[in-house]
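Here the complex is missing a single protein chain, while all its other protein chains stay put.
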Amino acid sequence: MNPKYNGIYRYFFGCLSILISALFIGLSFYDSKQEFIIKSSFINFSFRFDALSLFFVIFISSLSIFISIFSIKYGDIYDKKPSLFFYSFFFIMSMIILVISNDMLTFLIFWELMSIFSFLLVIYEGSEESRRAGFLYFLMTHIGTILITTSFIMLYLKTSSLSFDYYKGAAGIMILAAAITGFSIKAGIMPFHTWLPYAHPVAPANISAIMSGIMVNMAIYGILKFLFVFGSGSGPFLGIILLVIGALSALLGIMYAMAQKDIKKLLAFSTIENMGIIFMGIGVSYWAKVENFKSIEYLAMLAVLLHVVNHGLSKSSLFMGSGLIDKYTHTRNMEKLGGLSKKMGQLSVLFLIGVMSISAMPPLNGFLSEWYLYISLIGSVLTNNLYMVYFSVIAIALLSLTGAAAGAAFTKLFGITFLGKPRTENAENAVEPHVIERIGIAIPVFLCIFIGIYPYRIISALNAVIFYLTGGTVSSNPFSAVRIINARPFSLYAPALIAIAFAAASSAVFLYLKIFSSGKKRIFETWACGLDEKNSKAQYSGGGFSSSIMKVFSSFYSSVSEINFEKDVKKYFRTKSVYTEEINDIFEKYIYIPAEKLYLKLSEIFNKAANSENINVSLGYLFLSLIVCFIIYIFIIR
Amino acid sequence: MIMEKIAELFIILILVSVVLNVSSPFIKFAIKLYSFQSLMLAFYILMGAVHFNSINLYGSFVITVIFKVILIPYFLFKTLKKVKIDKEIDMYIGIPEAVVFAGSLTLLSNLIAQKIVTVGITFGAFVFTISLATFLIGAMLMITRKTLFSQIIGFLTIDNAIFLAANSITHGMPLLVELGVLFDLFVSILILSILILNLRRNAAA
Amino acid sequence: MYELVLILPAAALIFSIFIDVLWMSYVQLIISTLVFLTVAAISLFFHSITVFFGGLFFVDYINLVILITVSVLELFVAFYSFGYVRTEIKHGLSKRKFKFYYFWKNLFIFSMMVSIMSNNLGIYWTGLEATTLATALLVSFNRTKESFEATWRYVIMCSAGIAIGLFAIVILYFTTSQVYGESLKSLSFINIMRAGSELDKNFLMLAFILALVGFGTKVGFAPMHNWLPDAHSQAPSPVSALLSGVLLNTALLGILRFYQINVSAGIYYPRYFLIGFGFFTILVSAFSIIKQTDYKRLFAFSSMENMGLIALGFGIGGIAVIGSLFQILFHALNKGALFLSSGNVLAVTHERKIEKIRNLSKNFPITGLMLLFGVMGISGMPPFAMFLGEIYIMFGVFKTNIWFGFLVFLLLIFIFAGLFSKILKMYIGVKDDENGRQNENRANSGTDKDNQDRGEIGVHPFMLYAPLILLLISSILLFYIPSPFLHIVKSASAEFGGKIIF
Partner (left out) sequence: MISSWTKISLKRVGTKNYTEIRVHINDMTYNYNIQHLIIGIVQFFVIVLLSPLFAGFIHKLKQRARGQKGINIFQFYINFNKLLKKEVVLSKDATFISNIAPYIVFVSYLVILLMLPAFYRYSLLGISSDVILIAYTLALSTFFMTLYAMDQGSAFGGLGASREWFLTVLSEPSLIFIFISLAIYTKQGRITDIFYFIQKGASNAFLYGVHSYAVSIAIPFLLFISLFIVSISENARIPIDNPETHLELTMFHEANILEASGKHLGIYEYGSYLKLTVFLTVMSLILFPYMAVNIYQIPMALIVYILKMIILCILIAGVEIVNPKMRVFRVPNVLSVSFILSLIAMILSIRGF
């Protein structure tokens, strides 16, 4: 391989994934009800475009087009090991084929292929950190796959068919529970989330963007397929469980996000949060489906689908942005950044919009889906159902807490990283990213704004999916109020109107100030109580920013912090003190690590007993098993 | 009738040789006992051959004598000479306990044989008891003794037990099969001897 | 044509005595290819049970599956050996040793072929014991203390086990001689099957149990498995591949024959014994695998697990039998790839310990990736064909009991975790400081210049291609299974009462 041509892989696979994604988009627009089967000798690979998979095909393809555009330039730091582009191409393809597959073996094969390629991308950097992350990720995802396989096996035994066509309404509670558990491992829902904050940060940024923006949503696809297509529509408590788990993981996800220093890790925890929000929507929708509250079902489903789109767009753009920060400053640690906004002006604007979108600030798209979720939760409170009322009240409480905490976490992210003074030289030497990289981020960010302000087009498009899943639609009318339990209009959020109001009010204020205030401006240094203003260390640090909130919610964390002073120095004139803080995941600490220890202990006992070095013992086992079999035999023949 | 009694004597001698084997820590003696035991087996087969006038059993007698009585003990002796071990030192259970254990295994096998043997076996449950007991005691030898030779002896005892069973409950396996089995046994003893030598050399080095 | 399958390995055996090693590697390639072609031709035109060599040997659907497995794996092992011999000779092993290697390997193959195709159970026994003896000296190929100990354990345990198997054959012979009289005829499998229900059921079952424990020792069922990890670890890698991929299946064939006889006689208890041993084997392997420190032992435990799974499948019957039959071939391919690619690492570094091997992604990019993918395949992940086998077995398991299915899956997850954590550590793990320094010192103190670069460059390209192609085949088989093989599997499963639902 001539190093001169290294870039060719990047261009080739980048363009290829753009082309094929575009092809799939075209295919799905061309004819929405295609079905084809590739016959092999033993298993048939059948594929089908239905409304749900169509939605996901377009979603995956369009996001991967943006990310591919981005990585065409961004990837040049990975030119030395071009396997990145190869893997990521297949990663995208396997996801696209996954959502159109129409029988269980095809589904499982491409599901696992997706996992394998994403795993290879996680360990791409080849560091010790990436090994641990990769192992954890692959183990967890394997467990998930096995649970999914289990549910498919049970479906197969029930219907004696491999094709999805026969699974409609066949899945009972057991099957659904297994499938949901399996998929929620992939989605990173709270008790199973441990892999996610490790795996997402270690991968290259474009891969993190794909994983967080697209891949976790494959789990949502699976759950929707199982609950709303295969599900027999029983067990309303499943919906409630999903709601509660979703709410908890939303809250805990964002609480942990707030505590992070690593930009990508923060974003990864935020992915957990958003998956939690999506799960809440699914839970409400499924519960409403079982209990036959139609309009709540549709609204919650709209919330789910919209949030999938919104989260995909904003999270992928944020991950791409974090990749650019990493690329141009060589660090992802917020405590070493700061003041990037001056160096990377355009990126910071894009990043700001992404951050606003993901923390659900009103005129943008993130708020839209959360609003629908709130409305459906309020609706389920209003149904007066005996149990759901309390759970949805709790869910509203947790969701509102999540919303506020998301604001705090992302203020920290943006404020510490982009604003203030540069904290290290890394941050000082940053430059504006290449234009192609900016374009790659700009498109999803633009879409965020577009969907946020003018969502009617996408809602009317999503109605096809909602109809496929639930049998009803949500009005895509700008001025049609939502109804939740009875025919009376309940409420309305008209984003376009709000946006216009914002624009009008700001221009009015601007004009007023233009006319009535002095336009004088003076640039001067920040007042720092007379101290040296060059000292960037005087700024608030990221850890300090979140510490007060963390102190209030300290029961969620198991944090260990200590301050080390140099010894033998005068008490009040220390030259140096070291503050270390370690924030541990409570699930990791109280569930995963003890489980691992238990397994290792058991294996040690087993290993000692079963794999004895002593040949006499081995022979003893041989004859012992003979005798045991003999005794059983004697009992059998009587 | 008298033939049967004589055959029973041979069989009892097999069991006795095995029990003697258990009671002695000397390897040379054990190999000799094995040779004797195989000879008793061969005589037993010969009795069967005379009784049924079966050419198959005559052939079986010949190859048993060649392989089990002569060749295998010869090679074991040769190896033993090179390795220079004469006594079993490490045992998991002491000799008196082992002998008592062997006795109880015989009782156990009698019990099992009574239970299993229902239909016409040539010489009845008696042979089955003995062969099972021999089998189990051989297994016990393999399990309880650490020296490699004792393990080989135990293995060979098991093999003899199976041969005894084969020649008592049936009129011997087909000659082709028997030849193959004995040849395999012989080769395995050869290989085990080589291994003993190599292990010894490695341990010495 | 059928005779060729026996004659060709015998010819190779004879050649190996007289021809120089380097020439022998070519001859071996040709003969292995011929064997493969013969078996391919047999399986293409196979339509019913065929007897040859005067009724002593036969081919039916079940042993044809194993025959195909042997011939395919043998072909790749021959390929691999071609490079292996050259690499090892370059690294300073004597040619005479490899003459030995070829001799014993061909004897092993020959006796295995005899064993697989024998119609007569006595001959089956002889062949199986012969495989033990033929591989014994291959296991001690390295002539170290560990290898001799492993061989000792292997020979003693397998001989004792197979002696028990002989007991089973004796009892079976006694039972059948009631029908056919005392001759070679009453050990003929075809005849026994024909007699079927006339035989004494108690004795048949006793024979089955003895066969299960006896041959099960050689299959590697827990708790009789103790020889297996050591032997697999100490044998030269191509031999390990053969041991794991086909020898275990050959031993399993014996159990299956007894099982078939029992089934034909209408006895249904044996399946519980198969399920029990299969499950227990998976259990033991699941809890032992994480504690292994030697990477070839790791794969050995994985082989145990897979044999357990196959036995489980046969025991459960129905749809699971198809899975088990698939698994026999697919496991051989995948495990072959694993052992062969681990052989690459071993051939260059001469290190068996996992902790001594680090950062394969840099030094052995292709081999490391093959190991990684191989482990994925062996854990039943697509795009490798074992996915099919495993899922079909699990169909059966879940059909019997859902919770049992969950339990088996849990154990499989443990095994995957154990295997994968170790392999991943080898692939991109970073050494601890102390170990790292130690290893560096050893590398510098080495006299041989070739040993110093310790990379994939020191490996003959054939050693890379063989496992690569095996993995590729495994991957292709997931998407396309040749219809003759499918037909064979279907018919074979029909003999166990398997029903195929597509």
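Which chain is which? They are A, B and C, in the order written, and residues in each are numbered from 1.
The rule we apply is simple: a contact is a pair of C-beta atoms (placed from the backbone, for glycine too) under 8 Å apart; a residue touches a chain by one contact, two chains touch by 3 or more.
The structure presented is a predicted model; accordingly, all values stated were derived computationally and were not measured.
Touch, as defined at the top, links the missing chain to these shown chains in the whole complex: A.
Shown as candidates are A:V389, A:I439 or A:I591; the residue that touches the absent chain is A:V389. For the chain left out of this panel, the touching residue among A:F164, A:Y374 or A:Y557 is A:Y374.
Here the missing chain is touched by one residue of A:M356, A:A430, A:I583 or A:V617, and it is A:M356. Among A:I498, A:L602 or A:I627, the one in contact with the hidden chain is A:I498. As for the chain not pictured, it touches chain A at residues 338-339, 341-342, 345, 348-349, 352, 356, 359-362, 367, 370-371, 374-375, 378, 381-382, 384, 389-390, 393, 396-397, 400-401, 403-405, 407-408, 410-412, 414-416, 418-421, 456, 460, 475-482, 487-494, 497-498, 501-502, 505-506, 509-510, 513, 516-518, 520-529, 536, 538-541, 544-549, 551-552.
As a working rule, only the chains that are shown with their structure count from here on.
Shared contact partners of chain A and chain B, listed by label, are C.
The most distant chain from chain B is A, comparing centres defined as mean Cα coordinates. Nearest to the global CA centroid, when each chain is reduced to the mean of its CA atoms, is chain C.
With centres defined as mean CA coordinates, chain B is found 70 Å away from chain A. Centroids built from CA atoms put chain C at 32 Å from chain B. Chain A and chain C have Cα centroids separated by 43 Å.
Chain contacts: chain A has residues 615, 619, 630 touching two or more partner chains.
Counting partners per residue, chain C has 152, 156, 160, 164, 202, 206 as the residues that reach two or more other chains.
Chain A makes touch with chain C in their complex at residues 40-45, 105, 108-110, 112-113, 115-116, 123, 126-128, 130-131, 134-135, 138-139, 142-143, 145-146, 149-150, 153-154, 156-157, 160, 162, 174, 599-600, 602-604, 606-607, 610-612, 615, 617-619, 621-622, 624-626, 629-630, 632-633, 636-637.
For chain B in complex with chain A, the residues that touch the partner chain are 92, 112, 115-116, 136, 139, 142-146, 151.
Listed in rising order, the residues of chain C touching chain B in the complex are 120, 122-123, 125-126, 129-130, 132-133, 136-137, 140, 143-145, 148-149, 151-152, 155-156, 159-160, 163-164, 166-167, 169-171, 173-174, 177, 182-184, 187, 200, 202, 206.
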